[in-house]
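My structure is below; once you've seen it, I'll send some questions.
The other protein chains are all here in position, but one chain of the complex has been omitted.
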Amino acid sequence: MSSNELQGYKKTLNSPYTGIKGWIDSRLPLIRMMEAEYLKFPVPKSLNYFWSFGGIAMFCLIGLILTGIFLGFHYKPSADDAFDSVERIMRDVSFGWLIRYLHANLVSFFFIATFIHIFRALYFGSYKAPRELVYIFGLTMFMLMMATAFLGYTLPWGQMSYWGATVITNLFSAIPVVGDAILTLLLGDFTVGDSAVNRFYVLHWLLAFAIVGLVVFHVITLHMTGSNNPTGTEPQSWDETVSFHPYVTIKDLNATIFFFIILAFILFYYPNILGHSDNYIKANPMVTPAHIVPEWYFLPFYAILRAIPDKLGGVIAMFSSILALGLLPWLDTSKVRSCLFRPIWRYCVLLFAVNFLVLMYVGGKPAEGLYVLISRIGTAYWFLFIFVLAPLVGFLETPRQPLTITNYLQSKKA
Amino acid sequence: MSDSKKPRRDFIKLSAMTLGGVGAASLLIPFISSMNPGKDTLALASTEIDLSPLEEGQSLTVIWRGKPVFIKHRTKSEIDSARNISLEELPDAEEDSARVQKDNWLVVLGVCTHLGCVPLGQKASDTKGDYGGWFCPCHGSHYDTSGRIRKGPAPTNLPVPPYVFLTDNRIKIG
Partner (left out) sequence: MRKALLAIFLLFSFNLYGAGAKIDIPKYDWSWKGFFGTYDRASAQRGLKVYREVCAGCHSMNYLSYRNLADLGFSEDHIKAIAAEHLVLDGPNDEGEMFERDGIPSDQFVNPYLNENAARAANNGAYPPDLSLIVKARPKGADYIKALLLGYVDPPENMKVPKGQHYNKFMAGNLIAMTSPLSDGLVDYDDGTESTMDQMTTDVTTFLAWAAEPSLEDRKRMGLKVILFLLVLFVLAYISKQQIWRNIKH
């Protein structure tokens, strides 16, 4: 046994633990992995609270799945029963109102956390090499989130559910020649109806768990490189890092509790403020609400859709606005990651964030007059930012010399 | 200095962890509680039945909590056959008089105590088993005219649901 050629390969079987822990770990090296990746994992000690939003988003996802399972025990996916079964949850199921309001509001807070998380990635250059795949998996999750949220919003089968579903699924009819046939195939009917709500329900579940799967890839890729940090420079020594536990766990926990206090305030005192009153009217295929608006987190993309005066063009612009963000790691030509040291790009990113909020605002307004103009300017800046500013600014600007983590922390003290 | 502070630090962390644990545990209460029957289901947990159309010898099946309840208007001979046996013959000894409120009305849950099938014997054409009551076709349990198990794998008698006579021929189950 002492020395043969397989020894080096097989030595992973030797667990560092003894007893039952060792027995399990030598067969399933999960304990070892968890310790390496979550207890002792080195994290730059210069992280600020922007870095807590990944963890917060994870807690939101767990909460959504938990509440989703218990809602699923009572919800009936059919055009006749859906609305009534939701009202039954609100009125007759014990704590049903709590579980449903939690589910509905957690989505909004999931998006808030994710928007801030993405902003952090842009501002501190977390998308740049070697973290491109972390970023790509993140954007993929974001798109799945939007699909899942859209599908979920149709399930209560109120007026906004129904007409939102009608309008969004009709995007497919923009595809030349086969659009209508594809739409009919997807809906299993000629309109959004009984068969649509049934499959939307199945897909809502499926995509939710697809997101969980992608979280795993997001984390695996992240742990290959380790976290970025405000300086954008990699830690030079163990001194510049702290272990994930307890330092980062307690910090993220703090941020999470704070975030959930705000959630609790909305949940318990204004549970419907982020929703739309029309969705408390049962779906009526014969009457369209006067003013259809998607949920707030879709509004920036809705604004882009409406900014283009052509049906197919609008749809393409909307989808490519997110897809194009995925090219940023390769379009950004700068050698410096963090905006702290990039005098011009910094303002481009901040303007991008403001632009996002402006698009969100005009997306909720009727598509007329000044609002259309603003949404066009906003859409133009979105693509300008990715395709022109990212490559150009990298060449034009002279970044400051990035500080090391130690120097950065000292300069912050001073 | 740092030594003297150690107990306080542990105390804070310990209470934070305890409080967090209590919070997480109490979060489970609404979730688990939501799995119980809803208020609408509980509101239907009682059923009122008019017995007047039921002739002697006839049976009626009503639904209570989603399960069949057998109501049998027993004949004199059926009452006698339920009473004239010694308790020692019974696998689950119980007096007939303890199972009825009025001698000619038997109310039992129509669910076989073996594995939950609905026994035959309600319709005139049904086989009523060896003891003139009910017969479960799933695994061959025989019940007598008091709904007591007499032969077969079922361990106990058909249970009597809670009910009250509102008037002479009107009962409320549940």
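Letters A and B mark the chains as written, and numbering starts fresh at 1 in each.
Everything below uses one rule, namely that contacts are C-beta pairs under 8 Å (C-beta built on N, C-alpha and C of every residue); 3 or more make two chains touch, one makes a residue touch a chain.
As the structure is a prediction and not an experimental result, all values here were calculated from the model.
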Omitted-chain contact residue, chosen from A:I20, A:V177, A:A290 or A:A414: A:A290
Of A:I116, A:L183 or A:A283, the one touching the omitted chain in the full complex: A:I116
Identified contact with the non-displayed chain, of A:I20, A:V177, A:I273 or A:L370: A:I273
Contact with the hidden chain (one of B:G23, B:G57 or B:P159): B:G23
On subunit B, residues whose C-beta touches the chain left out of the figure: 9, 12-13, 15-16, 19-20, 23, 39-40, 43-44
Sites on subunit A contacted by the missing partner chain, in the whole complex: 45-46, 49-50, 84, 87, 90-91, 97-98, 101, 112, 116, 242, 246-247, 250-251, 253-254, 257-258, 260-262, 264-265, 267-269, 271-274, 276-278, 280-281, 290-291, 293, 296, 299, 357, 360-361, 364-366, 409
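Note that only the chains that are shown with their structure count from here on.
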Interchain centroid distance [CA atoms averaged], subunit A/subunit B, Å: 50
Subunit A-facing residues of subunit B, complex: 29-31, 33-36, 38-41
Subunit A residues within the subunit B interface of the complex: 66, 70, 73-74, 88, 91-96, 98-99
